[in-house]
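Only one protein chain is missing from this complex, and each of the others stays in its spot.
Chain naming follows the written order as A and B, and within any one chain the residues start at number 1.
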Amino acid sequence: MTNTIADITQDSDVIMLVGSNPEEAHPVLGMQIRKAVENGTKLILVDPREIGLAKYADIHLKLRPGTNVAFANGVVHILIKEGLVDEEYVASRTSGFEELAKMVESYTPERVAEICHIDVRDLVAAAKLYGQANAAPIIYCLGVTEHSTGTEGVMSLSNIAMVNGKLGKPGCGVNPIRGQNNVQGACDMGAQPNTFTGYQKVMDPAVVEKFEKAWGTDLNPNEGTKATEVFPAAIEGRIKGLYLFGEDPVRTDPDTNHVIKALTNLDFFVVQELFMTETAKLADVILPGRSFAEKEGTFSNTERRVQRVRKAVDGPAGAQLDTWIFTEIMQRMGYDQPHLSAAEIMDEISSVTPSFGGITHARLDSAEVGGRGLQWPCPNAEHPGTPIMHVGKFAKGLGTYSTAEYRPSVELPDGEYPLMLTTGRILYHYNACAMTARTEGLNEIVNSSFIEINTADADELGIADGDRVKVTSRRASIESTARVSGKTNPGETWMPFHFQDGNSNWLTIAALDNIAKAPEFKVCAVRVEKL
Amino acid sequence: MALLSVAAKSSYDEKIAGVLEPFLRRIEATPPGICPISVQLSLLESSGAHTCGKCVPCRDGIPQLAAMMRRVLDCQADAETLQAMRTLAEMIRDTSDCAIGYEAGALVVEGLDAFADEYRSHIEAGACAAGVEQTVPCETRCPAHVNVPGYIALVQEGDCAGAVKMIRKDNPWPTACALICEHPCETRCRRMLIDAPLNIRGIKKYAVDNAPADTVPVPPRMPDSGRKVAVIGGGPSGMTCAYFLALMGHAVTVYEGRKKLGGMMRYGIPAYRFPRERIDEDIRAILSVGGIEVLYEHKVDAAEMKQIAEDYDAVYLAIGAQGGKSLQLEGVDAEGVMSAVQLLGRIGDDDYPDFTGKKVIVIGGGNVAMDCARTSVRAGAAEVTVAYRRRIEDMTALHEEIEGAMAEGVEMMCLQAPVRIEKDEEGKVAGLVCQPQYISAVKRGRPAPAAANKPEIRLDADIILIAVGQDIESAPFEEYGMKAERTRFCADEYLRAAGFENIFVGGDCQTGPKSAIMAIGAGKVAARNIDEFLGFNHKLDPCVDTPEPRPNVREAFGRVNVAERPARERGKDFEHIELPISEEEIMQECGRCLRCDVYGCGALEGGRIQYV
Partner (left out) sequence: MSNERKLVTVTVDGVQVQVPETFTILAAGNKAGVHIPTLCYLKDVSDIGSCRVCSVEVEGASALQPACKTRVTDGMVVHTDTELVKQYRKLMLQLVLADHGLDSTNYCFSCAKNGACELQALCRELDVTESAFAPSTPAKREPVLEDNPFLAYDPNLCIRCQRCVGACNNRAHNHTLTTGKRGLRTSILAPFGPDWKSTECESCGNCAAACPTGAITEKRRREYRSWEVTRTRTTCPHCAVGCQMDLVAKDGRIVDVEPAWGPSNRGMLCVKGRSGSFDFVHAEDRLTTPLIKNAETGEFEPASWDEALDLVASKFAQIRDENGGDALAAFACSRSTNEDVYMLMKMARTVFKTNNVDNCARV
């Protein structure tokens, strides 16, 4: 996030919420958005479903999944036409506005409304409401990123904020709500094929040299392969060994058949886990690690806020601290890695990561920080952290615009697979339920797969609410239970991906975003039949 | 967001009005003699019903307080409970969030003080204080305790003369009370539980209209007792006393300062409300008893009072409140300024003023002010204005008097406090200057006016009538040695004048200006107590019996009111403004009587206030 949760929910006049259902996926943020709306903040909801916040929204653009880029370009078009461009901001802080203006010229409200299946008047009203607001954040989530055009979608949203001068200011910004507790941290920590910690580029020889010096060893100079591309590489045999730390791609990655094929094709497959997951069953070696309650450490939340994780219990005998396991392997593979405490590891992180330079466990535990964590960039021990990014100046200098055009999703409905399937989360479970399914009460609330179908489609298919149905895509067939309502648009269906008794990821497509390589979880084509 | 609705949140809000209205009437019909703690408990429980349930002092405190009060009411509590009640009530008063709570607490605290004796009696004696017992409402509320259900029943049976006799048993002024009584008898009429109080005065008026008092024989006078009693003042109180003493066989001498009998009923109430021929009907009937000697235009001074007290076996002093109060106003000495008492007194002797073409301002807001204003209309005034410091709803005049005056063209200038009277070169009234007021905080139970931040106004005037109250001309009697407090004579509850054996005193001169019926009630009490003082215990035969009761009519009816002549017409003369009531109207009205003398507490021992 460029801004903080408090900032965007307390100091804003309008919130534009795109492809995000925080009431279920980020409930405590959802509560704060409800509070903001009750306190008078206007809400523009851009989401294909009638989610809970729809009843709080001033304007709900119930757009067709996969059309975010068209929507964003349309908004920029309207902002320009309505004279809502922040000329001074555009001139002083950005470059390439002319190209952007030229590109969006053809995104007339009428055309965009047609692409997005929305009312042209709502689109114009939403653009004006956002454009005329003093302070308005754009908040988005996986409904924007999990598309084959996900990165372009994000950048198109940034276009809106920059054109309107709403980036780098309180109560504004472009704010991704990261999916998992430490997605932000995992990226920050350099678990990326192209960056070391703090987004230091692998392709920058000076960076590589710095790490070689810090770690006292030679490093591979080539940019790596992204996780989602590892599976095709494994199928092709280019990747032969995989070390998987606490993931369950068999359940959470798209096109399960494809994932299983990739994992079984590996020469050697190690899984470090708490439980015997679907993925772990395919491993050659399983190493039992420790949960968050059994270790010291830190998480970085979606606000870039580094907060402490503390050990509450010992955990089961036999399992080992994950850092101990990594250290042992490093040692056994000939690298002289001493066993370090979590605090010592963080000291090492800050020593090699400029944006973490002022972050240590001692400081996080101090009275100065007072349990509020530290938001990076925090370059030194005196720095208070950075609640709002890009104030006065972008990190990279002038802000640049995306001129990406709208491209339809890879797999659209057709005669054979007439319905669009979107997937997502529900309030009561988390991802593959490795944690939540072990709380009986949550299972009592909901514990099995369902598919939301529009009433009109259901009528046509002879499906009633609660019927068991077969859902088929080009990749597989699964069984699930129909929930018939007006929550989704006609022609569109939605499933949670939590439940193994009818996991939607057998159906989803492994089409990847052309830049970030995120899969298109949000759009594939399916057929639904009554069982 | 959710749809808005025009429907009430609770569908009961409208319906509940249908319960509240009878609830209100039930409160109004609270019978006399009820235990005040039971009323306080009902009030507290109503507050409990009102609580929204938010706050501890109100939500939890009121039920606990009510439980304690219930124990007190049931005579199951001790003095400690009383103290705990006070503490809890004060806490509720001091800490509640809204008026539902803090007023509930305040009312209990006030009640603990106001009814301290009753609370003590419940704690110590395990019973209500003496006198706390229900009695028939109309009869109890009437200061003369007239047998109201009795005469209503007689009217219903077609016996108007009987009704007059029944009234006269306690009140020798049936005509006066039929025409000008303030009818406190109606205020707690049980009929309110069903629809509205009976028009008791209207029924009485029907009786005397159809059986004039001077045509209905009075009871026979008892044998001469050989005792002499002097009555000073021939008004309602004095003549009541004289009537009963005479019936008991005593020889009565009435000392009357004016030309005619009747007191303020003649010299204070205009003829259009109480025609002179009608007052004479009552006086003729009273004098027809015999044994009453009247000395007219005979003012008693201190020396004569001394003589009278020596010469007579007993004296009843009932001189009323006949002096007109004035205002300390600049210019009050101007020609054309007079008091209400002066104006109405002259009219009492048939000296009608001529205000033709004049602008008249009346200062005051009581019944007398209305009498002056309406008299001025009839005297031909071009404009009549009432200037009053408060608002119309604060006027002490009866609502129908105010309405009547307004209908006759009187202008009510409210929230105007007189500042000075302007005179012309000849010393005659030219105008009245007033300071506009606004209504402000309640003081001693009434909203009080305060000077408004507005400029003075001036009203043209040729005549200014000051009707701001009456004085008691107590000086000669105080000089004689009678005790008075701010001109009001001191007496005990039996009307025995303080410091004297054989002098009794009652009516306006003892109570201050009040109603005719209170004066009449005092006259009756004085006569009884003088008879007792003289060593007798005379019983008087009313010469009439109360008819057997009919069953209650339980269906609701509207109340029949006494109609008046059209305002346009009646304002031109001094003729009586009221019209007769028809037989069908009065039969319906009598039929509404619930006969509380027979049904309910009236049947109990001690349930009635009657003596013969």
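To be clear about the criterion, a contact is a pair of C-beta atoms (placed from the backbone, for glycine too) under 8 Å apart; a residue touches a chain by one contact, two chains touch by 3 or more.
Keep in mind it's a predicted model, so treat the numbers as computed, not measured.
Although one chain is not drawn, the whole complex shows that of A:G190, A:G399 or A:G502 it is A:G190 that touches it. For the chain left out of this panel, the touching residue among A:T436, A:T481 or A:Q500 is A:T436.
Touch with the chain that is not drawn comes from one residue among A:A70, A:V90, A:L242 or A:V471, which is A:L242. Here one chain is not drawn; of A:M162, A:I177 or A:C378, the residue touching it is A:I177.
One of A:E152, A:D253, A:E278 or A:E452 touches the chain omitted from the figure, and that residue is A:D253. For chain B, the list of residues touching the undisplayed chain reads 48-57, 59-64, 67, 84, 87-88, 91, 93-97, 102.
Rule of thumb we're sticking to: only the chains that are shown with their structure count from here on.
Computed centre separation for the pair chain A/chain B is 86 angstrom, with centres defined by C-alpha atoms.
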